[in-house]
Structure formats: structure tokens, C-alpha cells
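Could you have a look at this structure, given as C-alpha cells, before my questions?
One protein chain omitted, others in place.
Right, chain A next:
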Amino acid sequence: MPERTHDITLTVNGVVRHATVPARRLLSDCLRHDLGLTGTHVGCEHGVCGCCTVLLDGEPVRSCLTFAVTVSGHEITTVEGLAGPGGRMSPVQRAFAECHGLQCGFCTPGFLCTVTALLRENPAPTDAEVVEGLSGNLCRCTGYQNIVKSVHRAAELIAEES
């Protein structure tokens, strides 16, 4: 018997998207395979690495621990949706580029989404708050120092530009 499918609607980066998926389709796979948005990376698929973090109604969540059917009707922001009008990189993205907050870039989409939400909630975090805010994202390249710097730099950029 073929597996039952569900018609779902997601607003991804401001665009209404439809997909027909089996219930077991993870949101991460739905974004990558059904919608062609491969910016969301997948590392562990059990919630530990944070690569797959996207914003669900503005809040960071693990897309590998969310079924696409469960969030039908909701808004998703992926790394592809962080840039501003005309494709200008967001302050968080520019800060990561400026401070060398990435090397291979595998972990970066998850960090960018996490940090975007972190700074929205706490526009001037302390070092300790940054480290705690990033504790759910793993990076195997940078040693984190430049990522922490990037977060502080992003906070400055956001403050300057607002």
C-alpha cells in the first residue's frame, strides 16, 4: 500500500509554499528536498548539533525534530530568508563574514538563525549570555572564539543601524 500523503502549506521566507509529503517527512527534509532550500544543513538528525536550526514563527527550533505536517500553516525563516531587501546581508551575516565566524560553513546556517533570534530577544548580551545562547550549536572548525566575536559585532551593527 502506498504511504499516505498530506497536503501542507508553509510560509517560507515570506513566500507561501505548498508540498505533498508523507507524515514522517522532517521539516529539514521538506525544506531541502521538497522546496529546494538547501541552505538548511543537516548534521546529526537527533537535535544535538544545531545545524538545522530554523525560525518557526520567529523562534529558533530544530527542523530535524519537527514534522512538516505539524507546522503546516506556520511561518518558517531559513538562512535564505535572513538577508534584507535587495539581497543585502543581514547584520548578523555581515558580522560573521567580517569576524571570520565561519570556516567550512557547515554549521553556519544554524548559528545565523540562532543568533538572529538571540539578539532580537537580548540586543546587548554579555559574554556569558552569548556562550549560553550558542551552547546548542556545534562547530568543528572555528573553536567558537570568532563566532562569539561575531555575535558582539552583530549586536553593534544592529544598534548602529536601528
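In the analysis below, contacts are C-beta pairs under 8 Å (C-beta built on N, C-alpha and C of every residue); 3 or more make two chains touch, one makes a residue touch a chain; residues count from 1.
Everything that follows uses one rule, which is that contacts and distances are computed from a predicted model.
Asks: According to UniProt, what is the chain that's been left out of this complex called? Choose from "Carbon-monoxide dehydrogenase medium subunit", "Tryptophan synthase alpha chain", "Peptide ABC superfamily ATP binding cassette transporter permease" or "PadR family transcriptional regulator".
Replies: The UniProt record for the chain left out of view names it "Carbon-monoxide dehydrogenase medium subunit".
Asks: Of the residues listed, A:Thr66, A:Ser90 or A:Ser150, which one is in contact with the missing chain?
Replies: The one listed residue touching the chain not shown is A:Thr66.
Asks: Taking the full complex into account, what residues of chain A touch the chain not shown?
Replies: Touch set of chain A with respect to the missing chain: 3-4, 6, 22-26, 29, 45-47, 50, 53, 56, 59-62, 64-67, 69-70, 114, 117-118, 131-133, 135-136.
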